[in-house]
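Here the complex is missing a single protein chain, while all its other protein chains stay put.
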Amino acid sequence: MGIFRWLTPLCLKALHLNPLGLVLLMALSLPAYSQTEADPGQALLTNLADASSREMDAAIEAIVDSGDPRARDWLNAFGNNRLSRIEETGQVVEVLRNVGRNWTIADPLTGENLGEMSRRELDRVNINNAIRGKLEGVLAMLDLYSDNPEVQEAAAEAMMGKVNASVVKPLTKLLERDLPGPIRNRIEESVAIYQLEQGDAEAQAQAITVLTGSLHSNARAALNNAVAGDDPALAASAKEALVSIEQKLKMNRAAETLYFGLSLGSVLVLAAIGLAITFGVMGVINMAHGELIMLGAYTTWGMQQLLPGQPGLALILSIPAGFLVAALAGIAIERSVIQHLKGRPLETLLATFGVSLILQQLVRTVISPLNRSVTTPEWMSGSLVINDALSLTLNRMYVIGFALVVFAGLMLIMRKTRLGLEVRAVTQNRAMARSMGIRATRVDILTFGLGSGVAGLAGVALSQITNVGPNLGQNYIIDSFMVVVFGGVGNLWGTLLAGLSLGTINQILEPWAGSVLAKIMVLVLIILFIQKRPKGLFPQKGRAAEG
Amino acid sequence: MPTSQTWLLRPLQERSTQIFLGVLFAAVALVTLLHLIMPEGHALHVSAYTVTLLGKYLCYALLAVAVDLVWGYLGILSLGHGAFFAIGGYAMGMYLMRQIGDRGVYGDPVLPDFMVFLNWDSLPWYWQGFDMAWFAFIMVLLAPGLLALVFGFLAFRSRVTGVYLSIITQALTFALMLAFFRNEMGFGGNNGLTDFRDILGFNLRTDATRLGLFIATGIALAIGYVICRGIVTSKLGRVSVACRDAEARTRFLGYRVERVQLFVFVVSAMLAGVAGALYVPQVGIINPSEFSPLFSIEIVVWVALGGRATLYGAVIGAILVNYAKTVFTGVMPDAWLFALGGLFVLVTVFLPKGIAGLLQKRQKPDEDSNADPSKPKPQEATA
Partner (left out) sequence: MSIKKHVKLGLSALALSVSFHAMAAEDPIKVGILHSLSGTMAISETALKDTMEMLIEQQNAKGGIDGRQLEAVVVDPASNWPLFAEKARELLEKEKVDVIFGNWTSVSRKSVLPVVEELNGLLFYPVQYEGEESSENVFYTGAAPNQQAIPAVDYLKNELGVERWVLAGTDYVYPRTTNKILETYLKDMGVAEADIMINYTPFGHSDWQSIVSDIKTFGSAGKKTAVVSTINGDANVPFYRELGNQGIASSDIPVVAFSVGEQELTGIDTGPLVGHLAAWNYFMSVDSDANYDFIDAWIEYKGDEKAVTNDPMEAHYIGFNMYVEAVEKAGTTDVDAVKDAIIGVSVPNLTGGYATMMPNHHITKPVLIGEIQDNGQFSVVWETSSTVAGDAWSDFLPGSRDLISDWRAPLKCGNFNVKSGTCGASAGEQALADAE
């Protein structure tokens, strides 16, 4: 998260300008430097590039202290590993595009594009994790003075645990200003963490009061350290603070586990619900269901390739596209294979198993055996922060929502449309339905297309969570069958309930049993449950249940 | 239960069984002779590599026969027979591991290598006794049989049928796969059991032992086939076919359907266990991937390809698919899955009775016509 924050608008200690003004100012001031006297930036960058890891701090400091309006850009480029030197001339350049053998470079002083250069002729200016951490602190310090409250808040967040002797004074000073509540709290906490470690007894006592209510992990870390410290009085009060924090945390953890469970459950529901239609309603055991999911995921990847730079738009377009691709593939499977196997449901399993092998190898041959990288759009990455201890990951929240929408949509189709009516009629009594004038073949095609299309939708969602590769389908096919059978074949509500409950049970078991055992336990649970209720949670009733 | 003492002998009087046994023994004898008599390098020489390969096919054939017994004649589509196969294999693997003795890399006289380097200090209780061949061989039958008994008892008692049964057999093998992958289980985790040296005092790395194992597998397949044939031609077999075609009616006629199912299921699991036990010394490794649900589905495909409810069809299917696999993975490594997948699709769609169906067409309709599972089931109430 740290690096992206730097892409936020510029702001500087010296100039309290709004971001737009600053950019304008920069644009005006640039040519003036490069044409007349030697640009001081040159020396600063060379200094940075030459610095050994010990001298790094000073080199960064020098850049910050220069007050140069471009400092922010340089440090960003440095933090992003984008500064390089040309081997021959020693000139420091910014790498704009660093993919492949030839890199696009630019002059960091003027921003002028210098064209492409072979990677062989460039030496990267090294940065490592430790320096990057410090850099984050430095940049956060700059951001604290921003006029944009969002930037400020992010900066205050980043300061947590990074306060050292050099910034404590300016921070304390900053607290005298009129600050919005959350930012003030954050800064107070981060100062308190410092005081708890370095301050005198009075400051320490005060720090504990400040940190008592905090759920932030850095606060807990500091308190834990105090408990382990040599001062018994301090340790006791730190312990007390920790106990009260622990209590609050328990609630949050329970909520978190529930969320994890729902999220895993909704993934299962998405993967299984298409199967619930083809398997439950049509009686077709489609082993290629997993590969239809895979097609949906690959469609997302393809869309993102078609629309480079717009992962969000591509993702949204992938929803109809993924549905269509998988539905068409499904219909093709139905027409070419399954329709020849009417009345032999178990044999559809075998034929579609063959289809799944073919589809997998097709992807391997045509696209690649390697996984494909699908980008998560900005609005889906990160998490929704409820409080310091509880934040809900956004991608999973979207998936939960998506699963519910898909489910609702399917229920609508099955209950409220002509197609749904016909599907239910054919399911209950094929011969009777046909004699009432329903074209059963057409219904079969549409049902299978619908189920397959939903699998495609699952693939679009899964592309945001897991690998997009030839094995994607295999990883979900067994789970999908379990969910459908557990819920009761032919019952969409059963699938929903089964998916969500299996997901939740799994996540409740996982922390104390470990993920492998949790999974085994869930499987054993399914086996035992089927003994108890041989037709799943919601058994089909009446004539449809026969055969 | 088969009451007549002659149920095992009856199949020997059938022509189909005689032909099958004749072909099988002739093939085994031919391979043995060609391996022993023909000089190496001669066009007709059968190398040790081929002998082992054929031995592997025969193991798969026995496994397929076991699956055909429950699927073809009992109507239970087991998607978990790989589990019984693997358990039998593990029982044999444990025996072979104990036979390594102190020849492992760490030279520990008792503990297998993987236990030494994961710091186990003593042999877990379930490894006790496996240094004795008779105990291990009993376990080869008992362990899969017991699992099938418990699982089958629970499932058949509560009348789990159809896809529900198929899916929970799949859950069974999947759960076992995950469990055996765990290193805490003490079965070597993902690396499984390997680096075997001796079986019954014979060095596994000699051609003579390989040939011996091949012949033993041929005999096991013959016995397994006769047992299955004996069951399906007995009264029990006819009841089980009745269960397959109309479970509720059979029950209403007064038969204890679940007992029939349980008996046949356990026999089938034991046969699968034997197949696994013969498989392991020939391929030299047993690892949890044999538990993989996909492998179990593949077995069913062999049976379907050969022709369900014929037994000899299962043998043909298993050998054919695996031979195709061997050839394709060598000749067209990039595309063999296309060929294999295509084969599955074409056979199920165009050859519903499998290869056996093709063979049967030429003959006069035999006594087995009642065992045609591809006929649509009559409507019946199972609830």
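Note that the chains take the letters A and B in the order they are written out, and that residue 1 is the start of every chain.
Here, a contact is a pair of C-beta atoms (placed from the backbone, for glycine too) under 8 Å apart; a residue touches a chain by one contact, two chains touch by 3 or more.
Bear in mind that the values here come from a model prediction, so they are computed numbers and not experimental data.
Undergrad: Wait, the hidden chain, what does it touch out of the ones we have here?
TA: Taking every chain of the complex into account, the missing one touches A, B.
Undergrad: Among B:Glu14, B:Asp131 or B:Asp195, which one touches the chain that has been omitted from the display?
TA: B:Asp195
Undergrad: Specify the residue from the set A:Gln91, A:Ser263, A:Thr427 or A:Gln531 that touches the hidden chain.
TA: Missing-chain contact among the listed residues: A:Ser263.
Undergrad: Out of A:Glu136, A:Glu347, A:Glu422 or A:Asp444, which residue would touch the omitted chain in the full complex?
TA: From the options A:Glu136, A:Glu347, A:Glu422 or A:Asp444, the contact with the absent chain belongs to A:Glu136.
Undergrad: Of the residues listed, B:Thr52, B:Gln99 or B:Ser296, which one is in contact with the missing chain?
TA: Among B:Thr52, B:Gln99 or B:Ser296, only B:Thr52 touches the chain that is not shown.
Undergrad: Which chain B residues would touch the chain omitted from the figure, given the whole complex?
TA: 47-49, 52-53, 56, 101-109, 113-114, 116-119, 178, 181-183, 189-192, 194-196, 205, 283-285, 287, 289, 325-326, 329-330, 333-334, 336-337
Undergrad: Footprint of the hidden chain on chain A, which residues?
TA: Residues 1-3, 80-81, 98-101, 119-120, 123-124, 126-130, 132-133, 136, 217-218, 220-225, 228, 256-257, 260, 263-264, 267, 361, 364, 369-376, 381-383, 391, 393-396, 465-471, 475, 506-507, 510-511, 514-516, 519 of chain A touch the chain that is not shown.
Here is the rule we go by: only the chains that are shown with their structure count from here on.
Undergrad: What whole-Å value do you get for the distance between chain A and chain B if each is reduced to the mean of its CA atoms?
TA: Those two chain centres are 45 Å apart.
Undergrad: With touch defined as at the start, can you tell me which chain B residues reach chain A in the complex?
TA: Within the complex, chain B touches chain A at residues 77, 151, 154-155, 157-161, 163-164, 166-168, 170-172, 174-175, 178-179, 181-182, 293-294, 297-298, 300-301, 304, 334-335, 337-338, 340-345, 348-349, 352, 374, 376-377, 379-383.
Undergrad: Quick one: in the complex, what on chain A touches chain B?
TA: 279, 285, 287, 337, 340-341, 343-347, 349-351, 353-358, 360-362, 365, 474, 478, 481-482, 485, 489, 516-517, 519-520, 523-524, 526-528, 530-532, 534-536, 545-547
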